[in-house]
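Input: one structure, supplied below.
== subunit A ==
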Amino acid sequence: MSLRALPALLLRDLRLAVRHGGESLMPLFFLFAVLILVPLGVGPGPNLLATIAPGMIWVAALLASLLALENLFRPDFEDGTLEQWWLGHLPVTGLVMTRLLSHWLITGLPVILFAPLAAQMLYLPDQALGVLMLSLLIGTPILSLIGGLAAALTLGTNRGSVLLSILVFPLVVPVLIFATGAVAAAADGFSPRAHLGLLAALLVLALTLVPLAVTAALRLNIE
Partner candidate 1 sequence: MSLLLEARDVTFRRQGDRVFKPLDVELAAGNAVVVLGPNGCGKTTLLRLLAGILQPAEGAISRHAATAFLGHASALKAELTCRENLEFLRAFHGTPGISASRALSRTGLTGLGLRPARALSAGQKRRLGLASLLVSPRPIWLLDEPYASLDDAGGELVDELLAEHLAEGGAVALSTHQRKPKLASPAGELWVQRAPLEEPA
Partner candidate 2 sequence: MIPELEYAVYVWSSYGIFAVVVAWQILQPVLYRRRLMAELREEQALQSGEYDDPNP
């Protein structure tokens, strides 16, 4: 039993993402599209922008994560690489986790890295920036997990993308509420601990349950 398969898979996924180039930059493009378009829509008033900043950054993170889901398992499903997962010596759940990690590295991490810039552009109060980063750090992996589940469930259908959004939307409601709540609380000078704690609990729950559900869904869909 060798664990080399996991880094090999991760490296290959990242290499493919780089080779697709444009596609992997889409999350960032989305973040900035939202950052520029929303002020143009609602006006440049610092107070208003500061109020909606956490929500906007989080919606951008959500859209970025949604964007890459259609390609999470489908290309592998179509070229036969996915079924090879069941031949190996490794539990499929491990491979699923690796794939979700690469999704997070491509869609979640860039948003986190550029969040300080976005926060400045939207006049988010300074004391809220740390909490924003923390909420993204805890919350975006949940987005990847839930998105991965939706992608796995819709894999065997041929009109996946619309369904994907319908499935993801209700499941991410709590993430959005707790994460933006934390940032808003910090901006207003209250303690964000309760929100962040609940968000972390969600992450733990998602980390334990989602990979199993994804594995089961993939197994059914490759039949």
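Candidate entries met the following condition: all candidates are chains of the complex that A comes from, given by their letters.
As a convention for this text, a residue touches a chain if its C-beta (ideal position, glycine included) is under 8 Å from a C-beta of that chain, and two chains touch if they have at least 3 such contacts; residues count from 1.
Just so it is clear, the model here is predicted, and its values are computed rather than measured.
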Candidate touching subunit A in this complex, from 1 or 2: 1
Candidate 1 contact footprint on subunit A (complex, rising order): 1-2, 4-5, 7-9, 12, 15-16, 19-20, 78-81, 83-84, 86-90, 219, 222-223
